[in-house]
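The complex appears here without one of its protein chains, the remainder shown in place.
Coming up: chain A.
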Amino acid sequence: MTDSFSTSLPAPDGSAPDGTATVPEPAFLDGNAAAGPLRELFTVDLTAAVGTCASCGDAGPLGGVRLFTQAPGLVGRCPGCEDVLFTLVRSERDTYLSMKGFTTLRFPTAG
């Protein structure tokens, strides 16, 4: 199940898998685009960490989430149920990280 985040991604332009036209979709990136901002917060590479969605129970690497960046902050959503997994808001003074959409985040123990 650990690959489920990265196997269900639709085309980045938001078109349906069957190619039918849809209303314009905000583009999203894969979660690896969050590697830089997250590296500033954590010493481990979180994009390889396996997160479990609190909403639907799907698990997958953080690098496989749907990352919405055309927004006032970064928003990572579950590719299974589209619920919000994490948000990252940064001002010049403070960084606000919410991980409340994960029940757990699993990554190799350091050392």
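Keep this in mind: a contact is a pair of C-beta atoms (placed from the backbone, for glycine too) under 8 Å apart; a residue touches a chain by one contact, two chains touch by 3 or more; residues count from 1.
In this text, contacts and distances are computed from a predicted model.
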(request) For the chain that's not shown, choose its UniProt protein name out of "ABC-type polar-amino-acid transporter", "Cytochrome C", "Molybdopterin-dependent oxidoreductase" or "ATP-binding cassette domain-containing protein". (result) "Molybdopterin-dependent oxidoreductase"
(request) Using the touch rule from the top, list residues of chain A that touch the missing partner. (result) 14, 22-26, 68, 70-73, 75, 77, 82-84, 87, 89, 91, 93-94, 96, 98
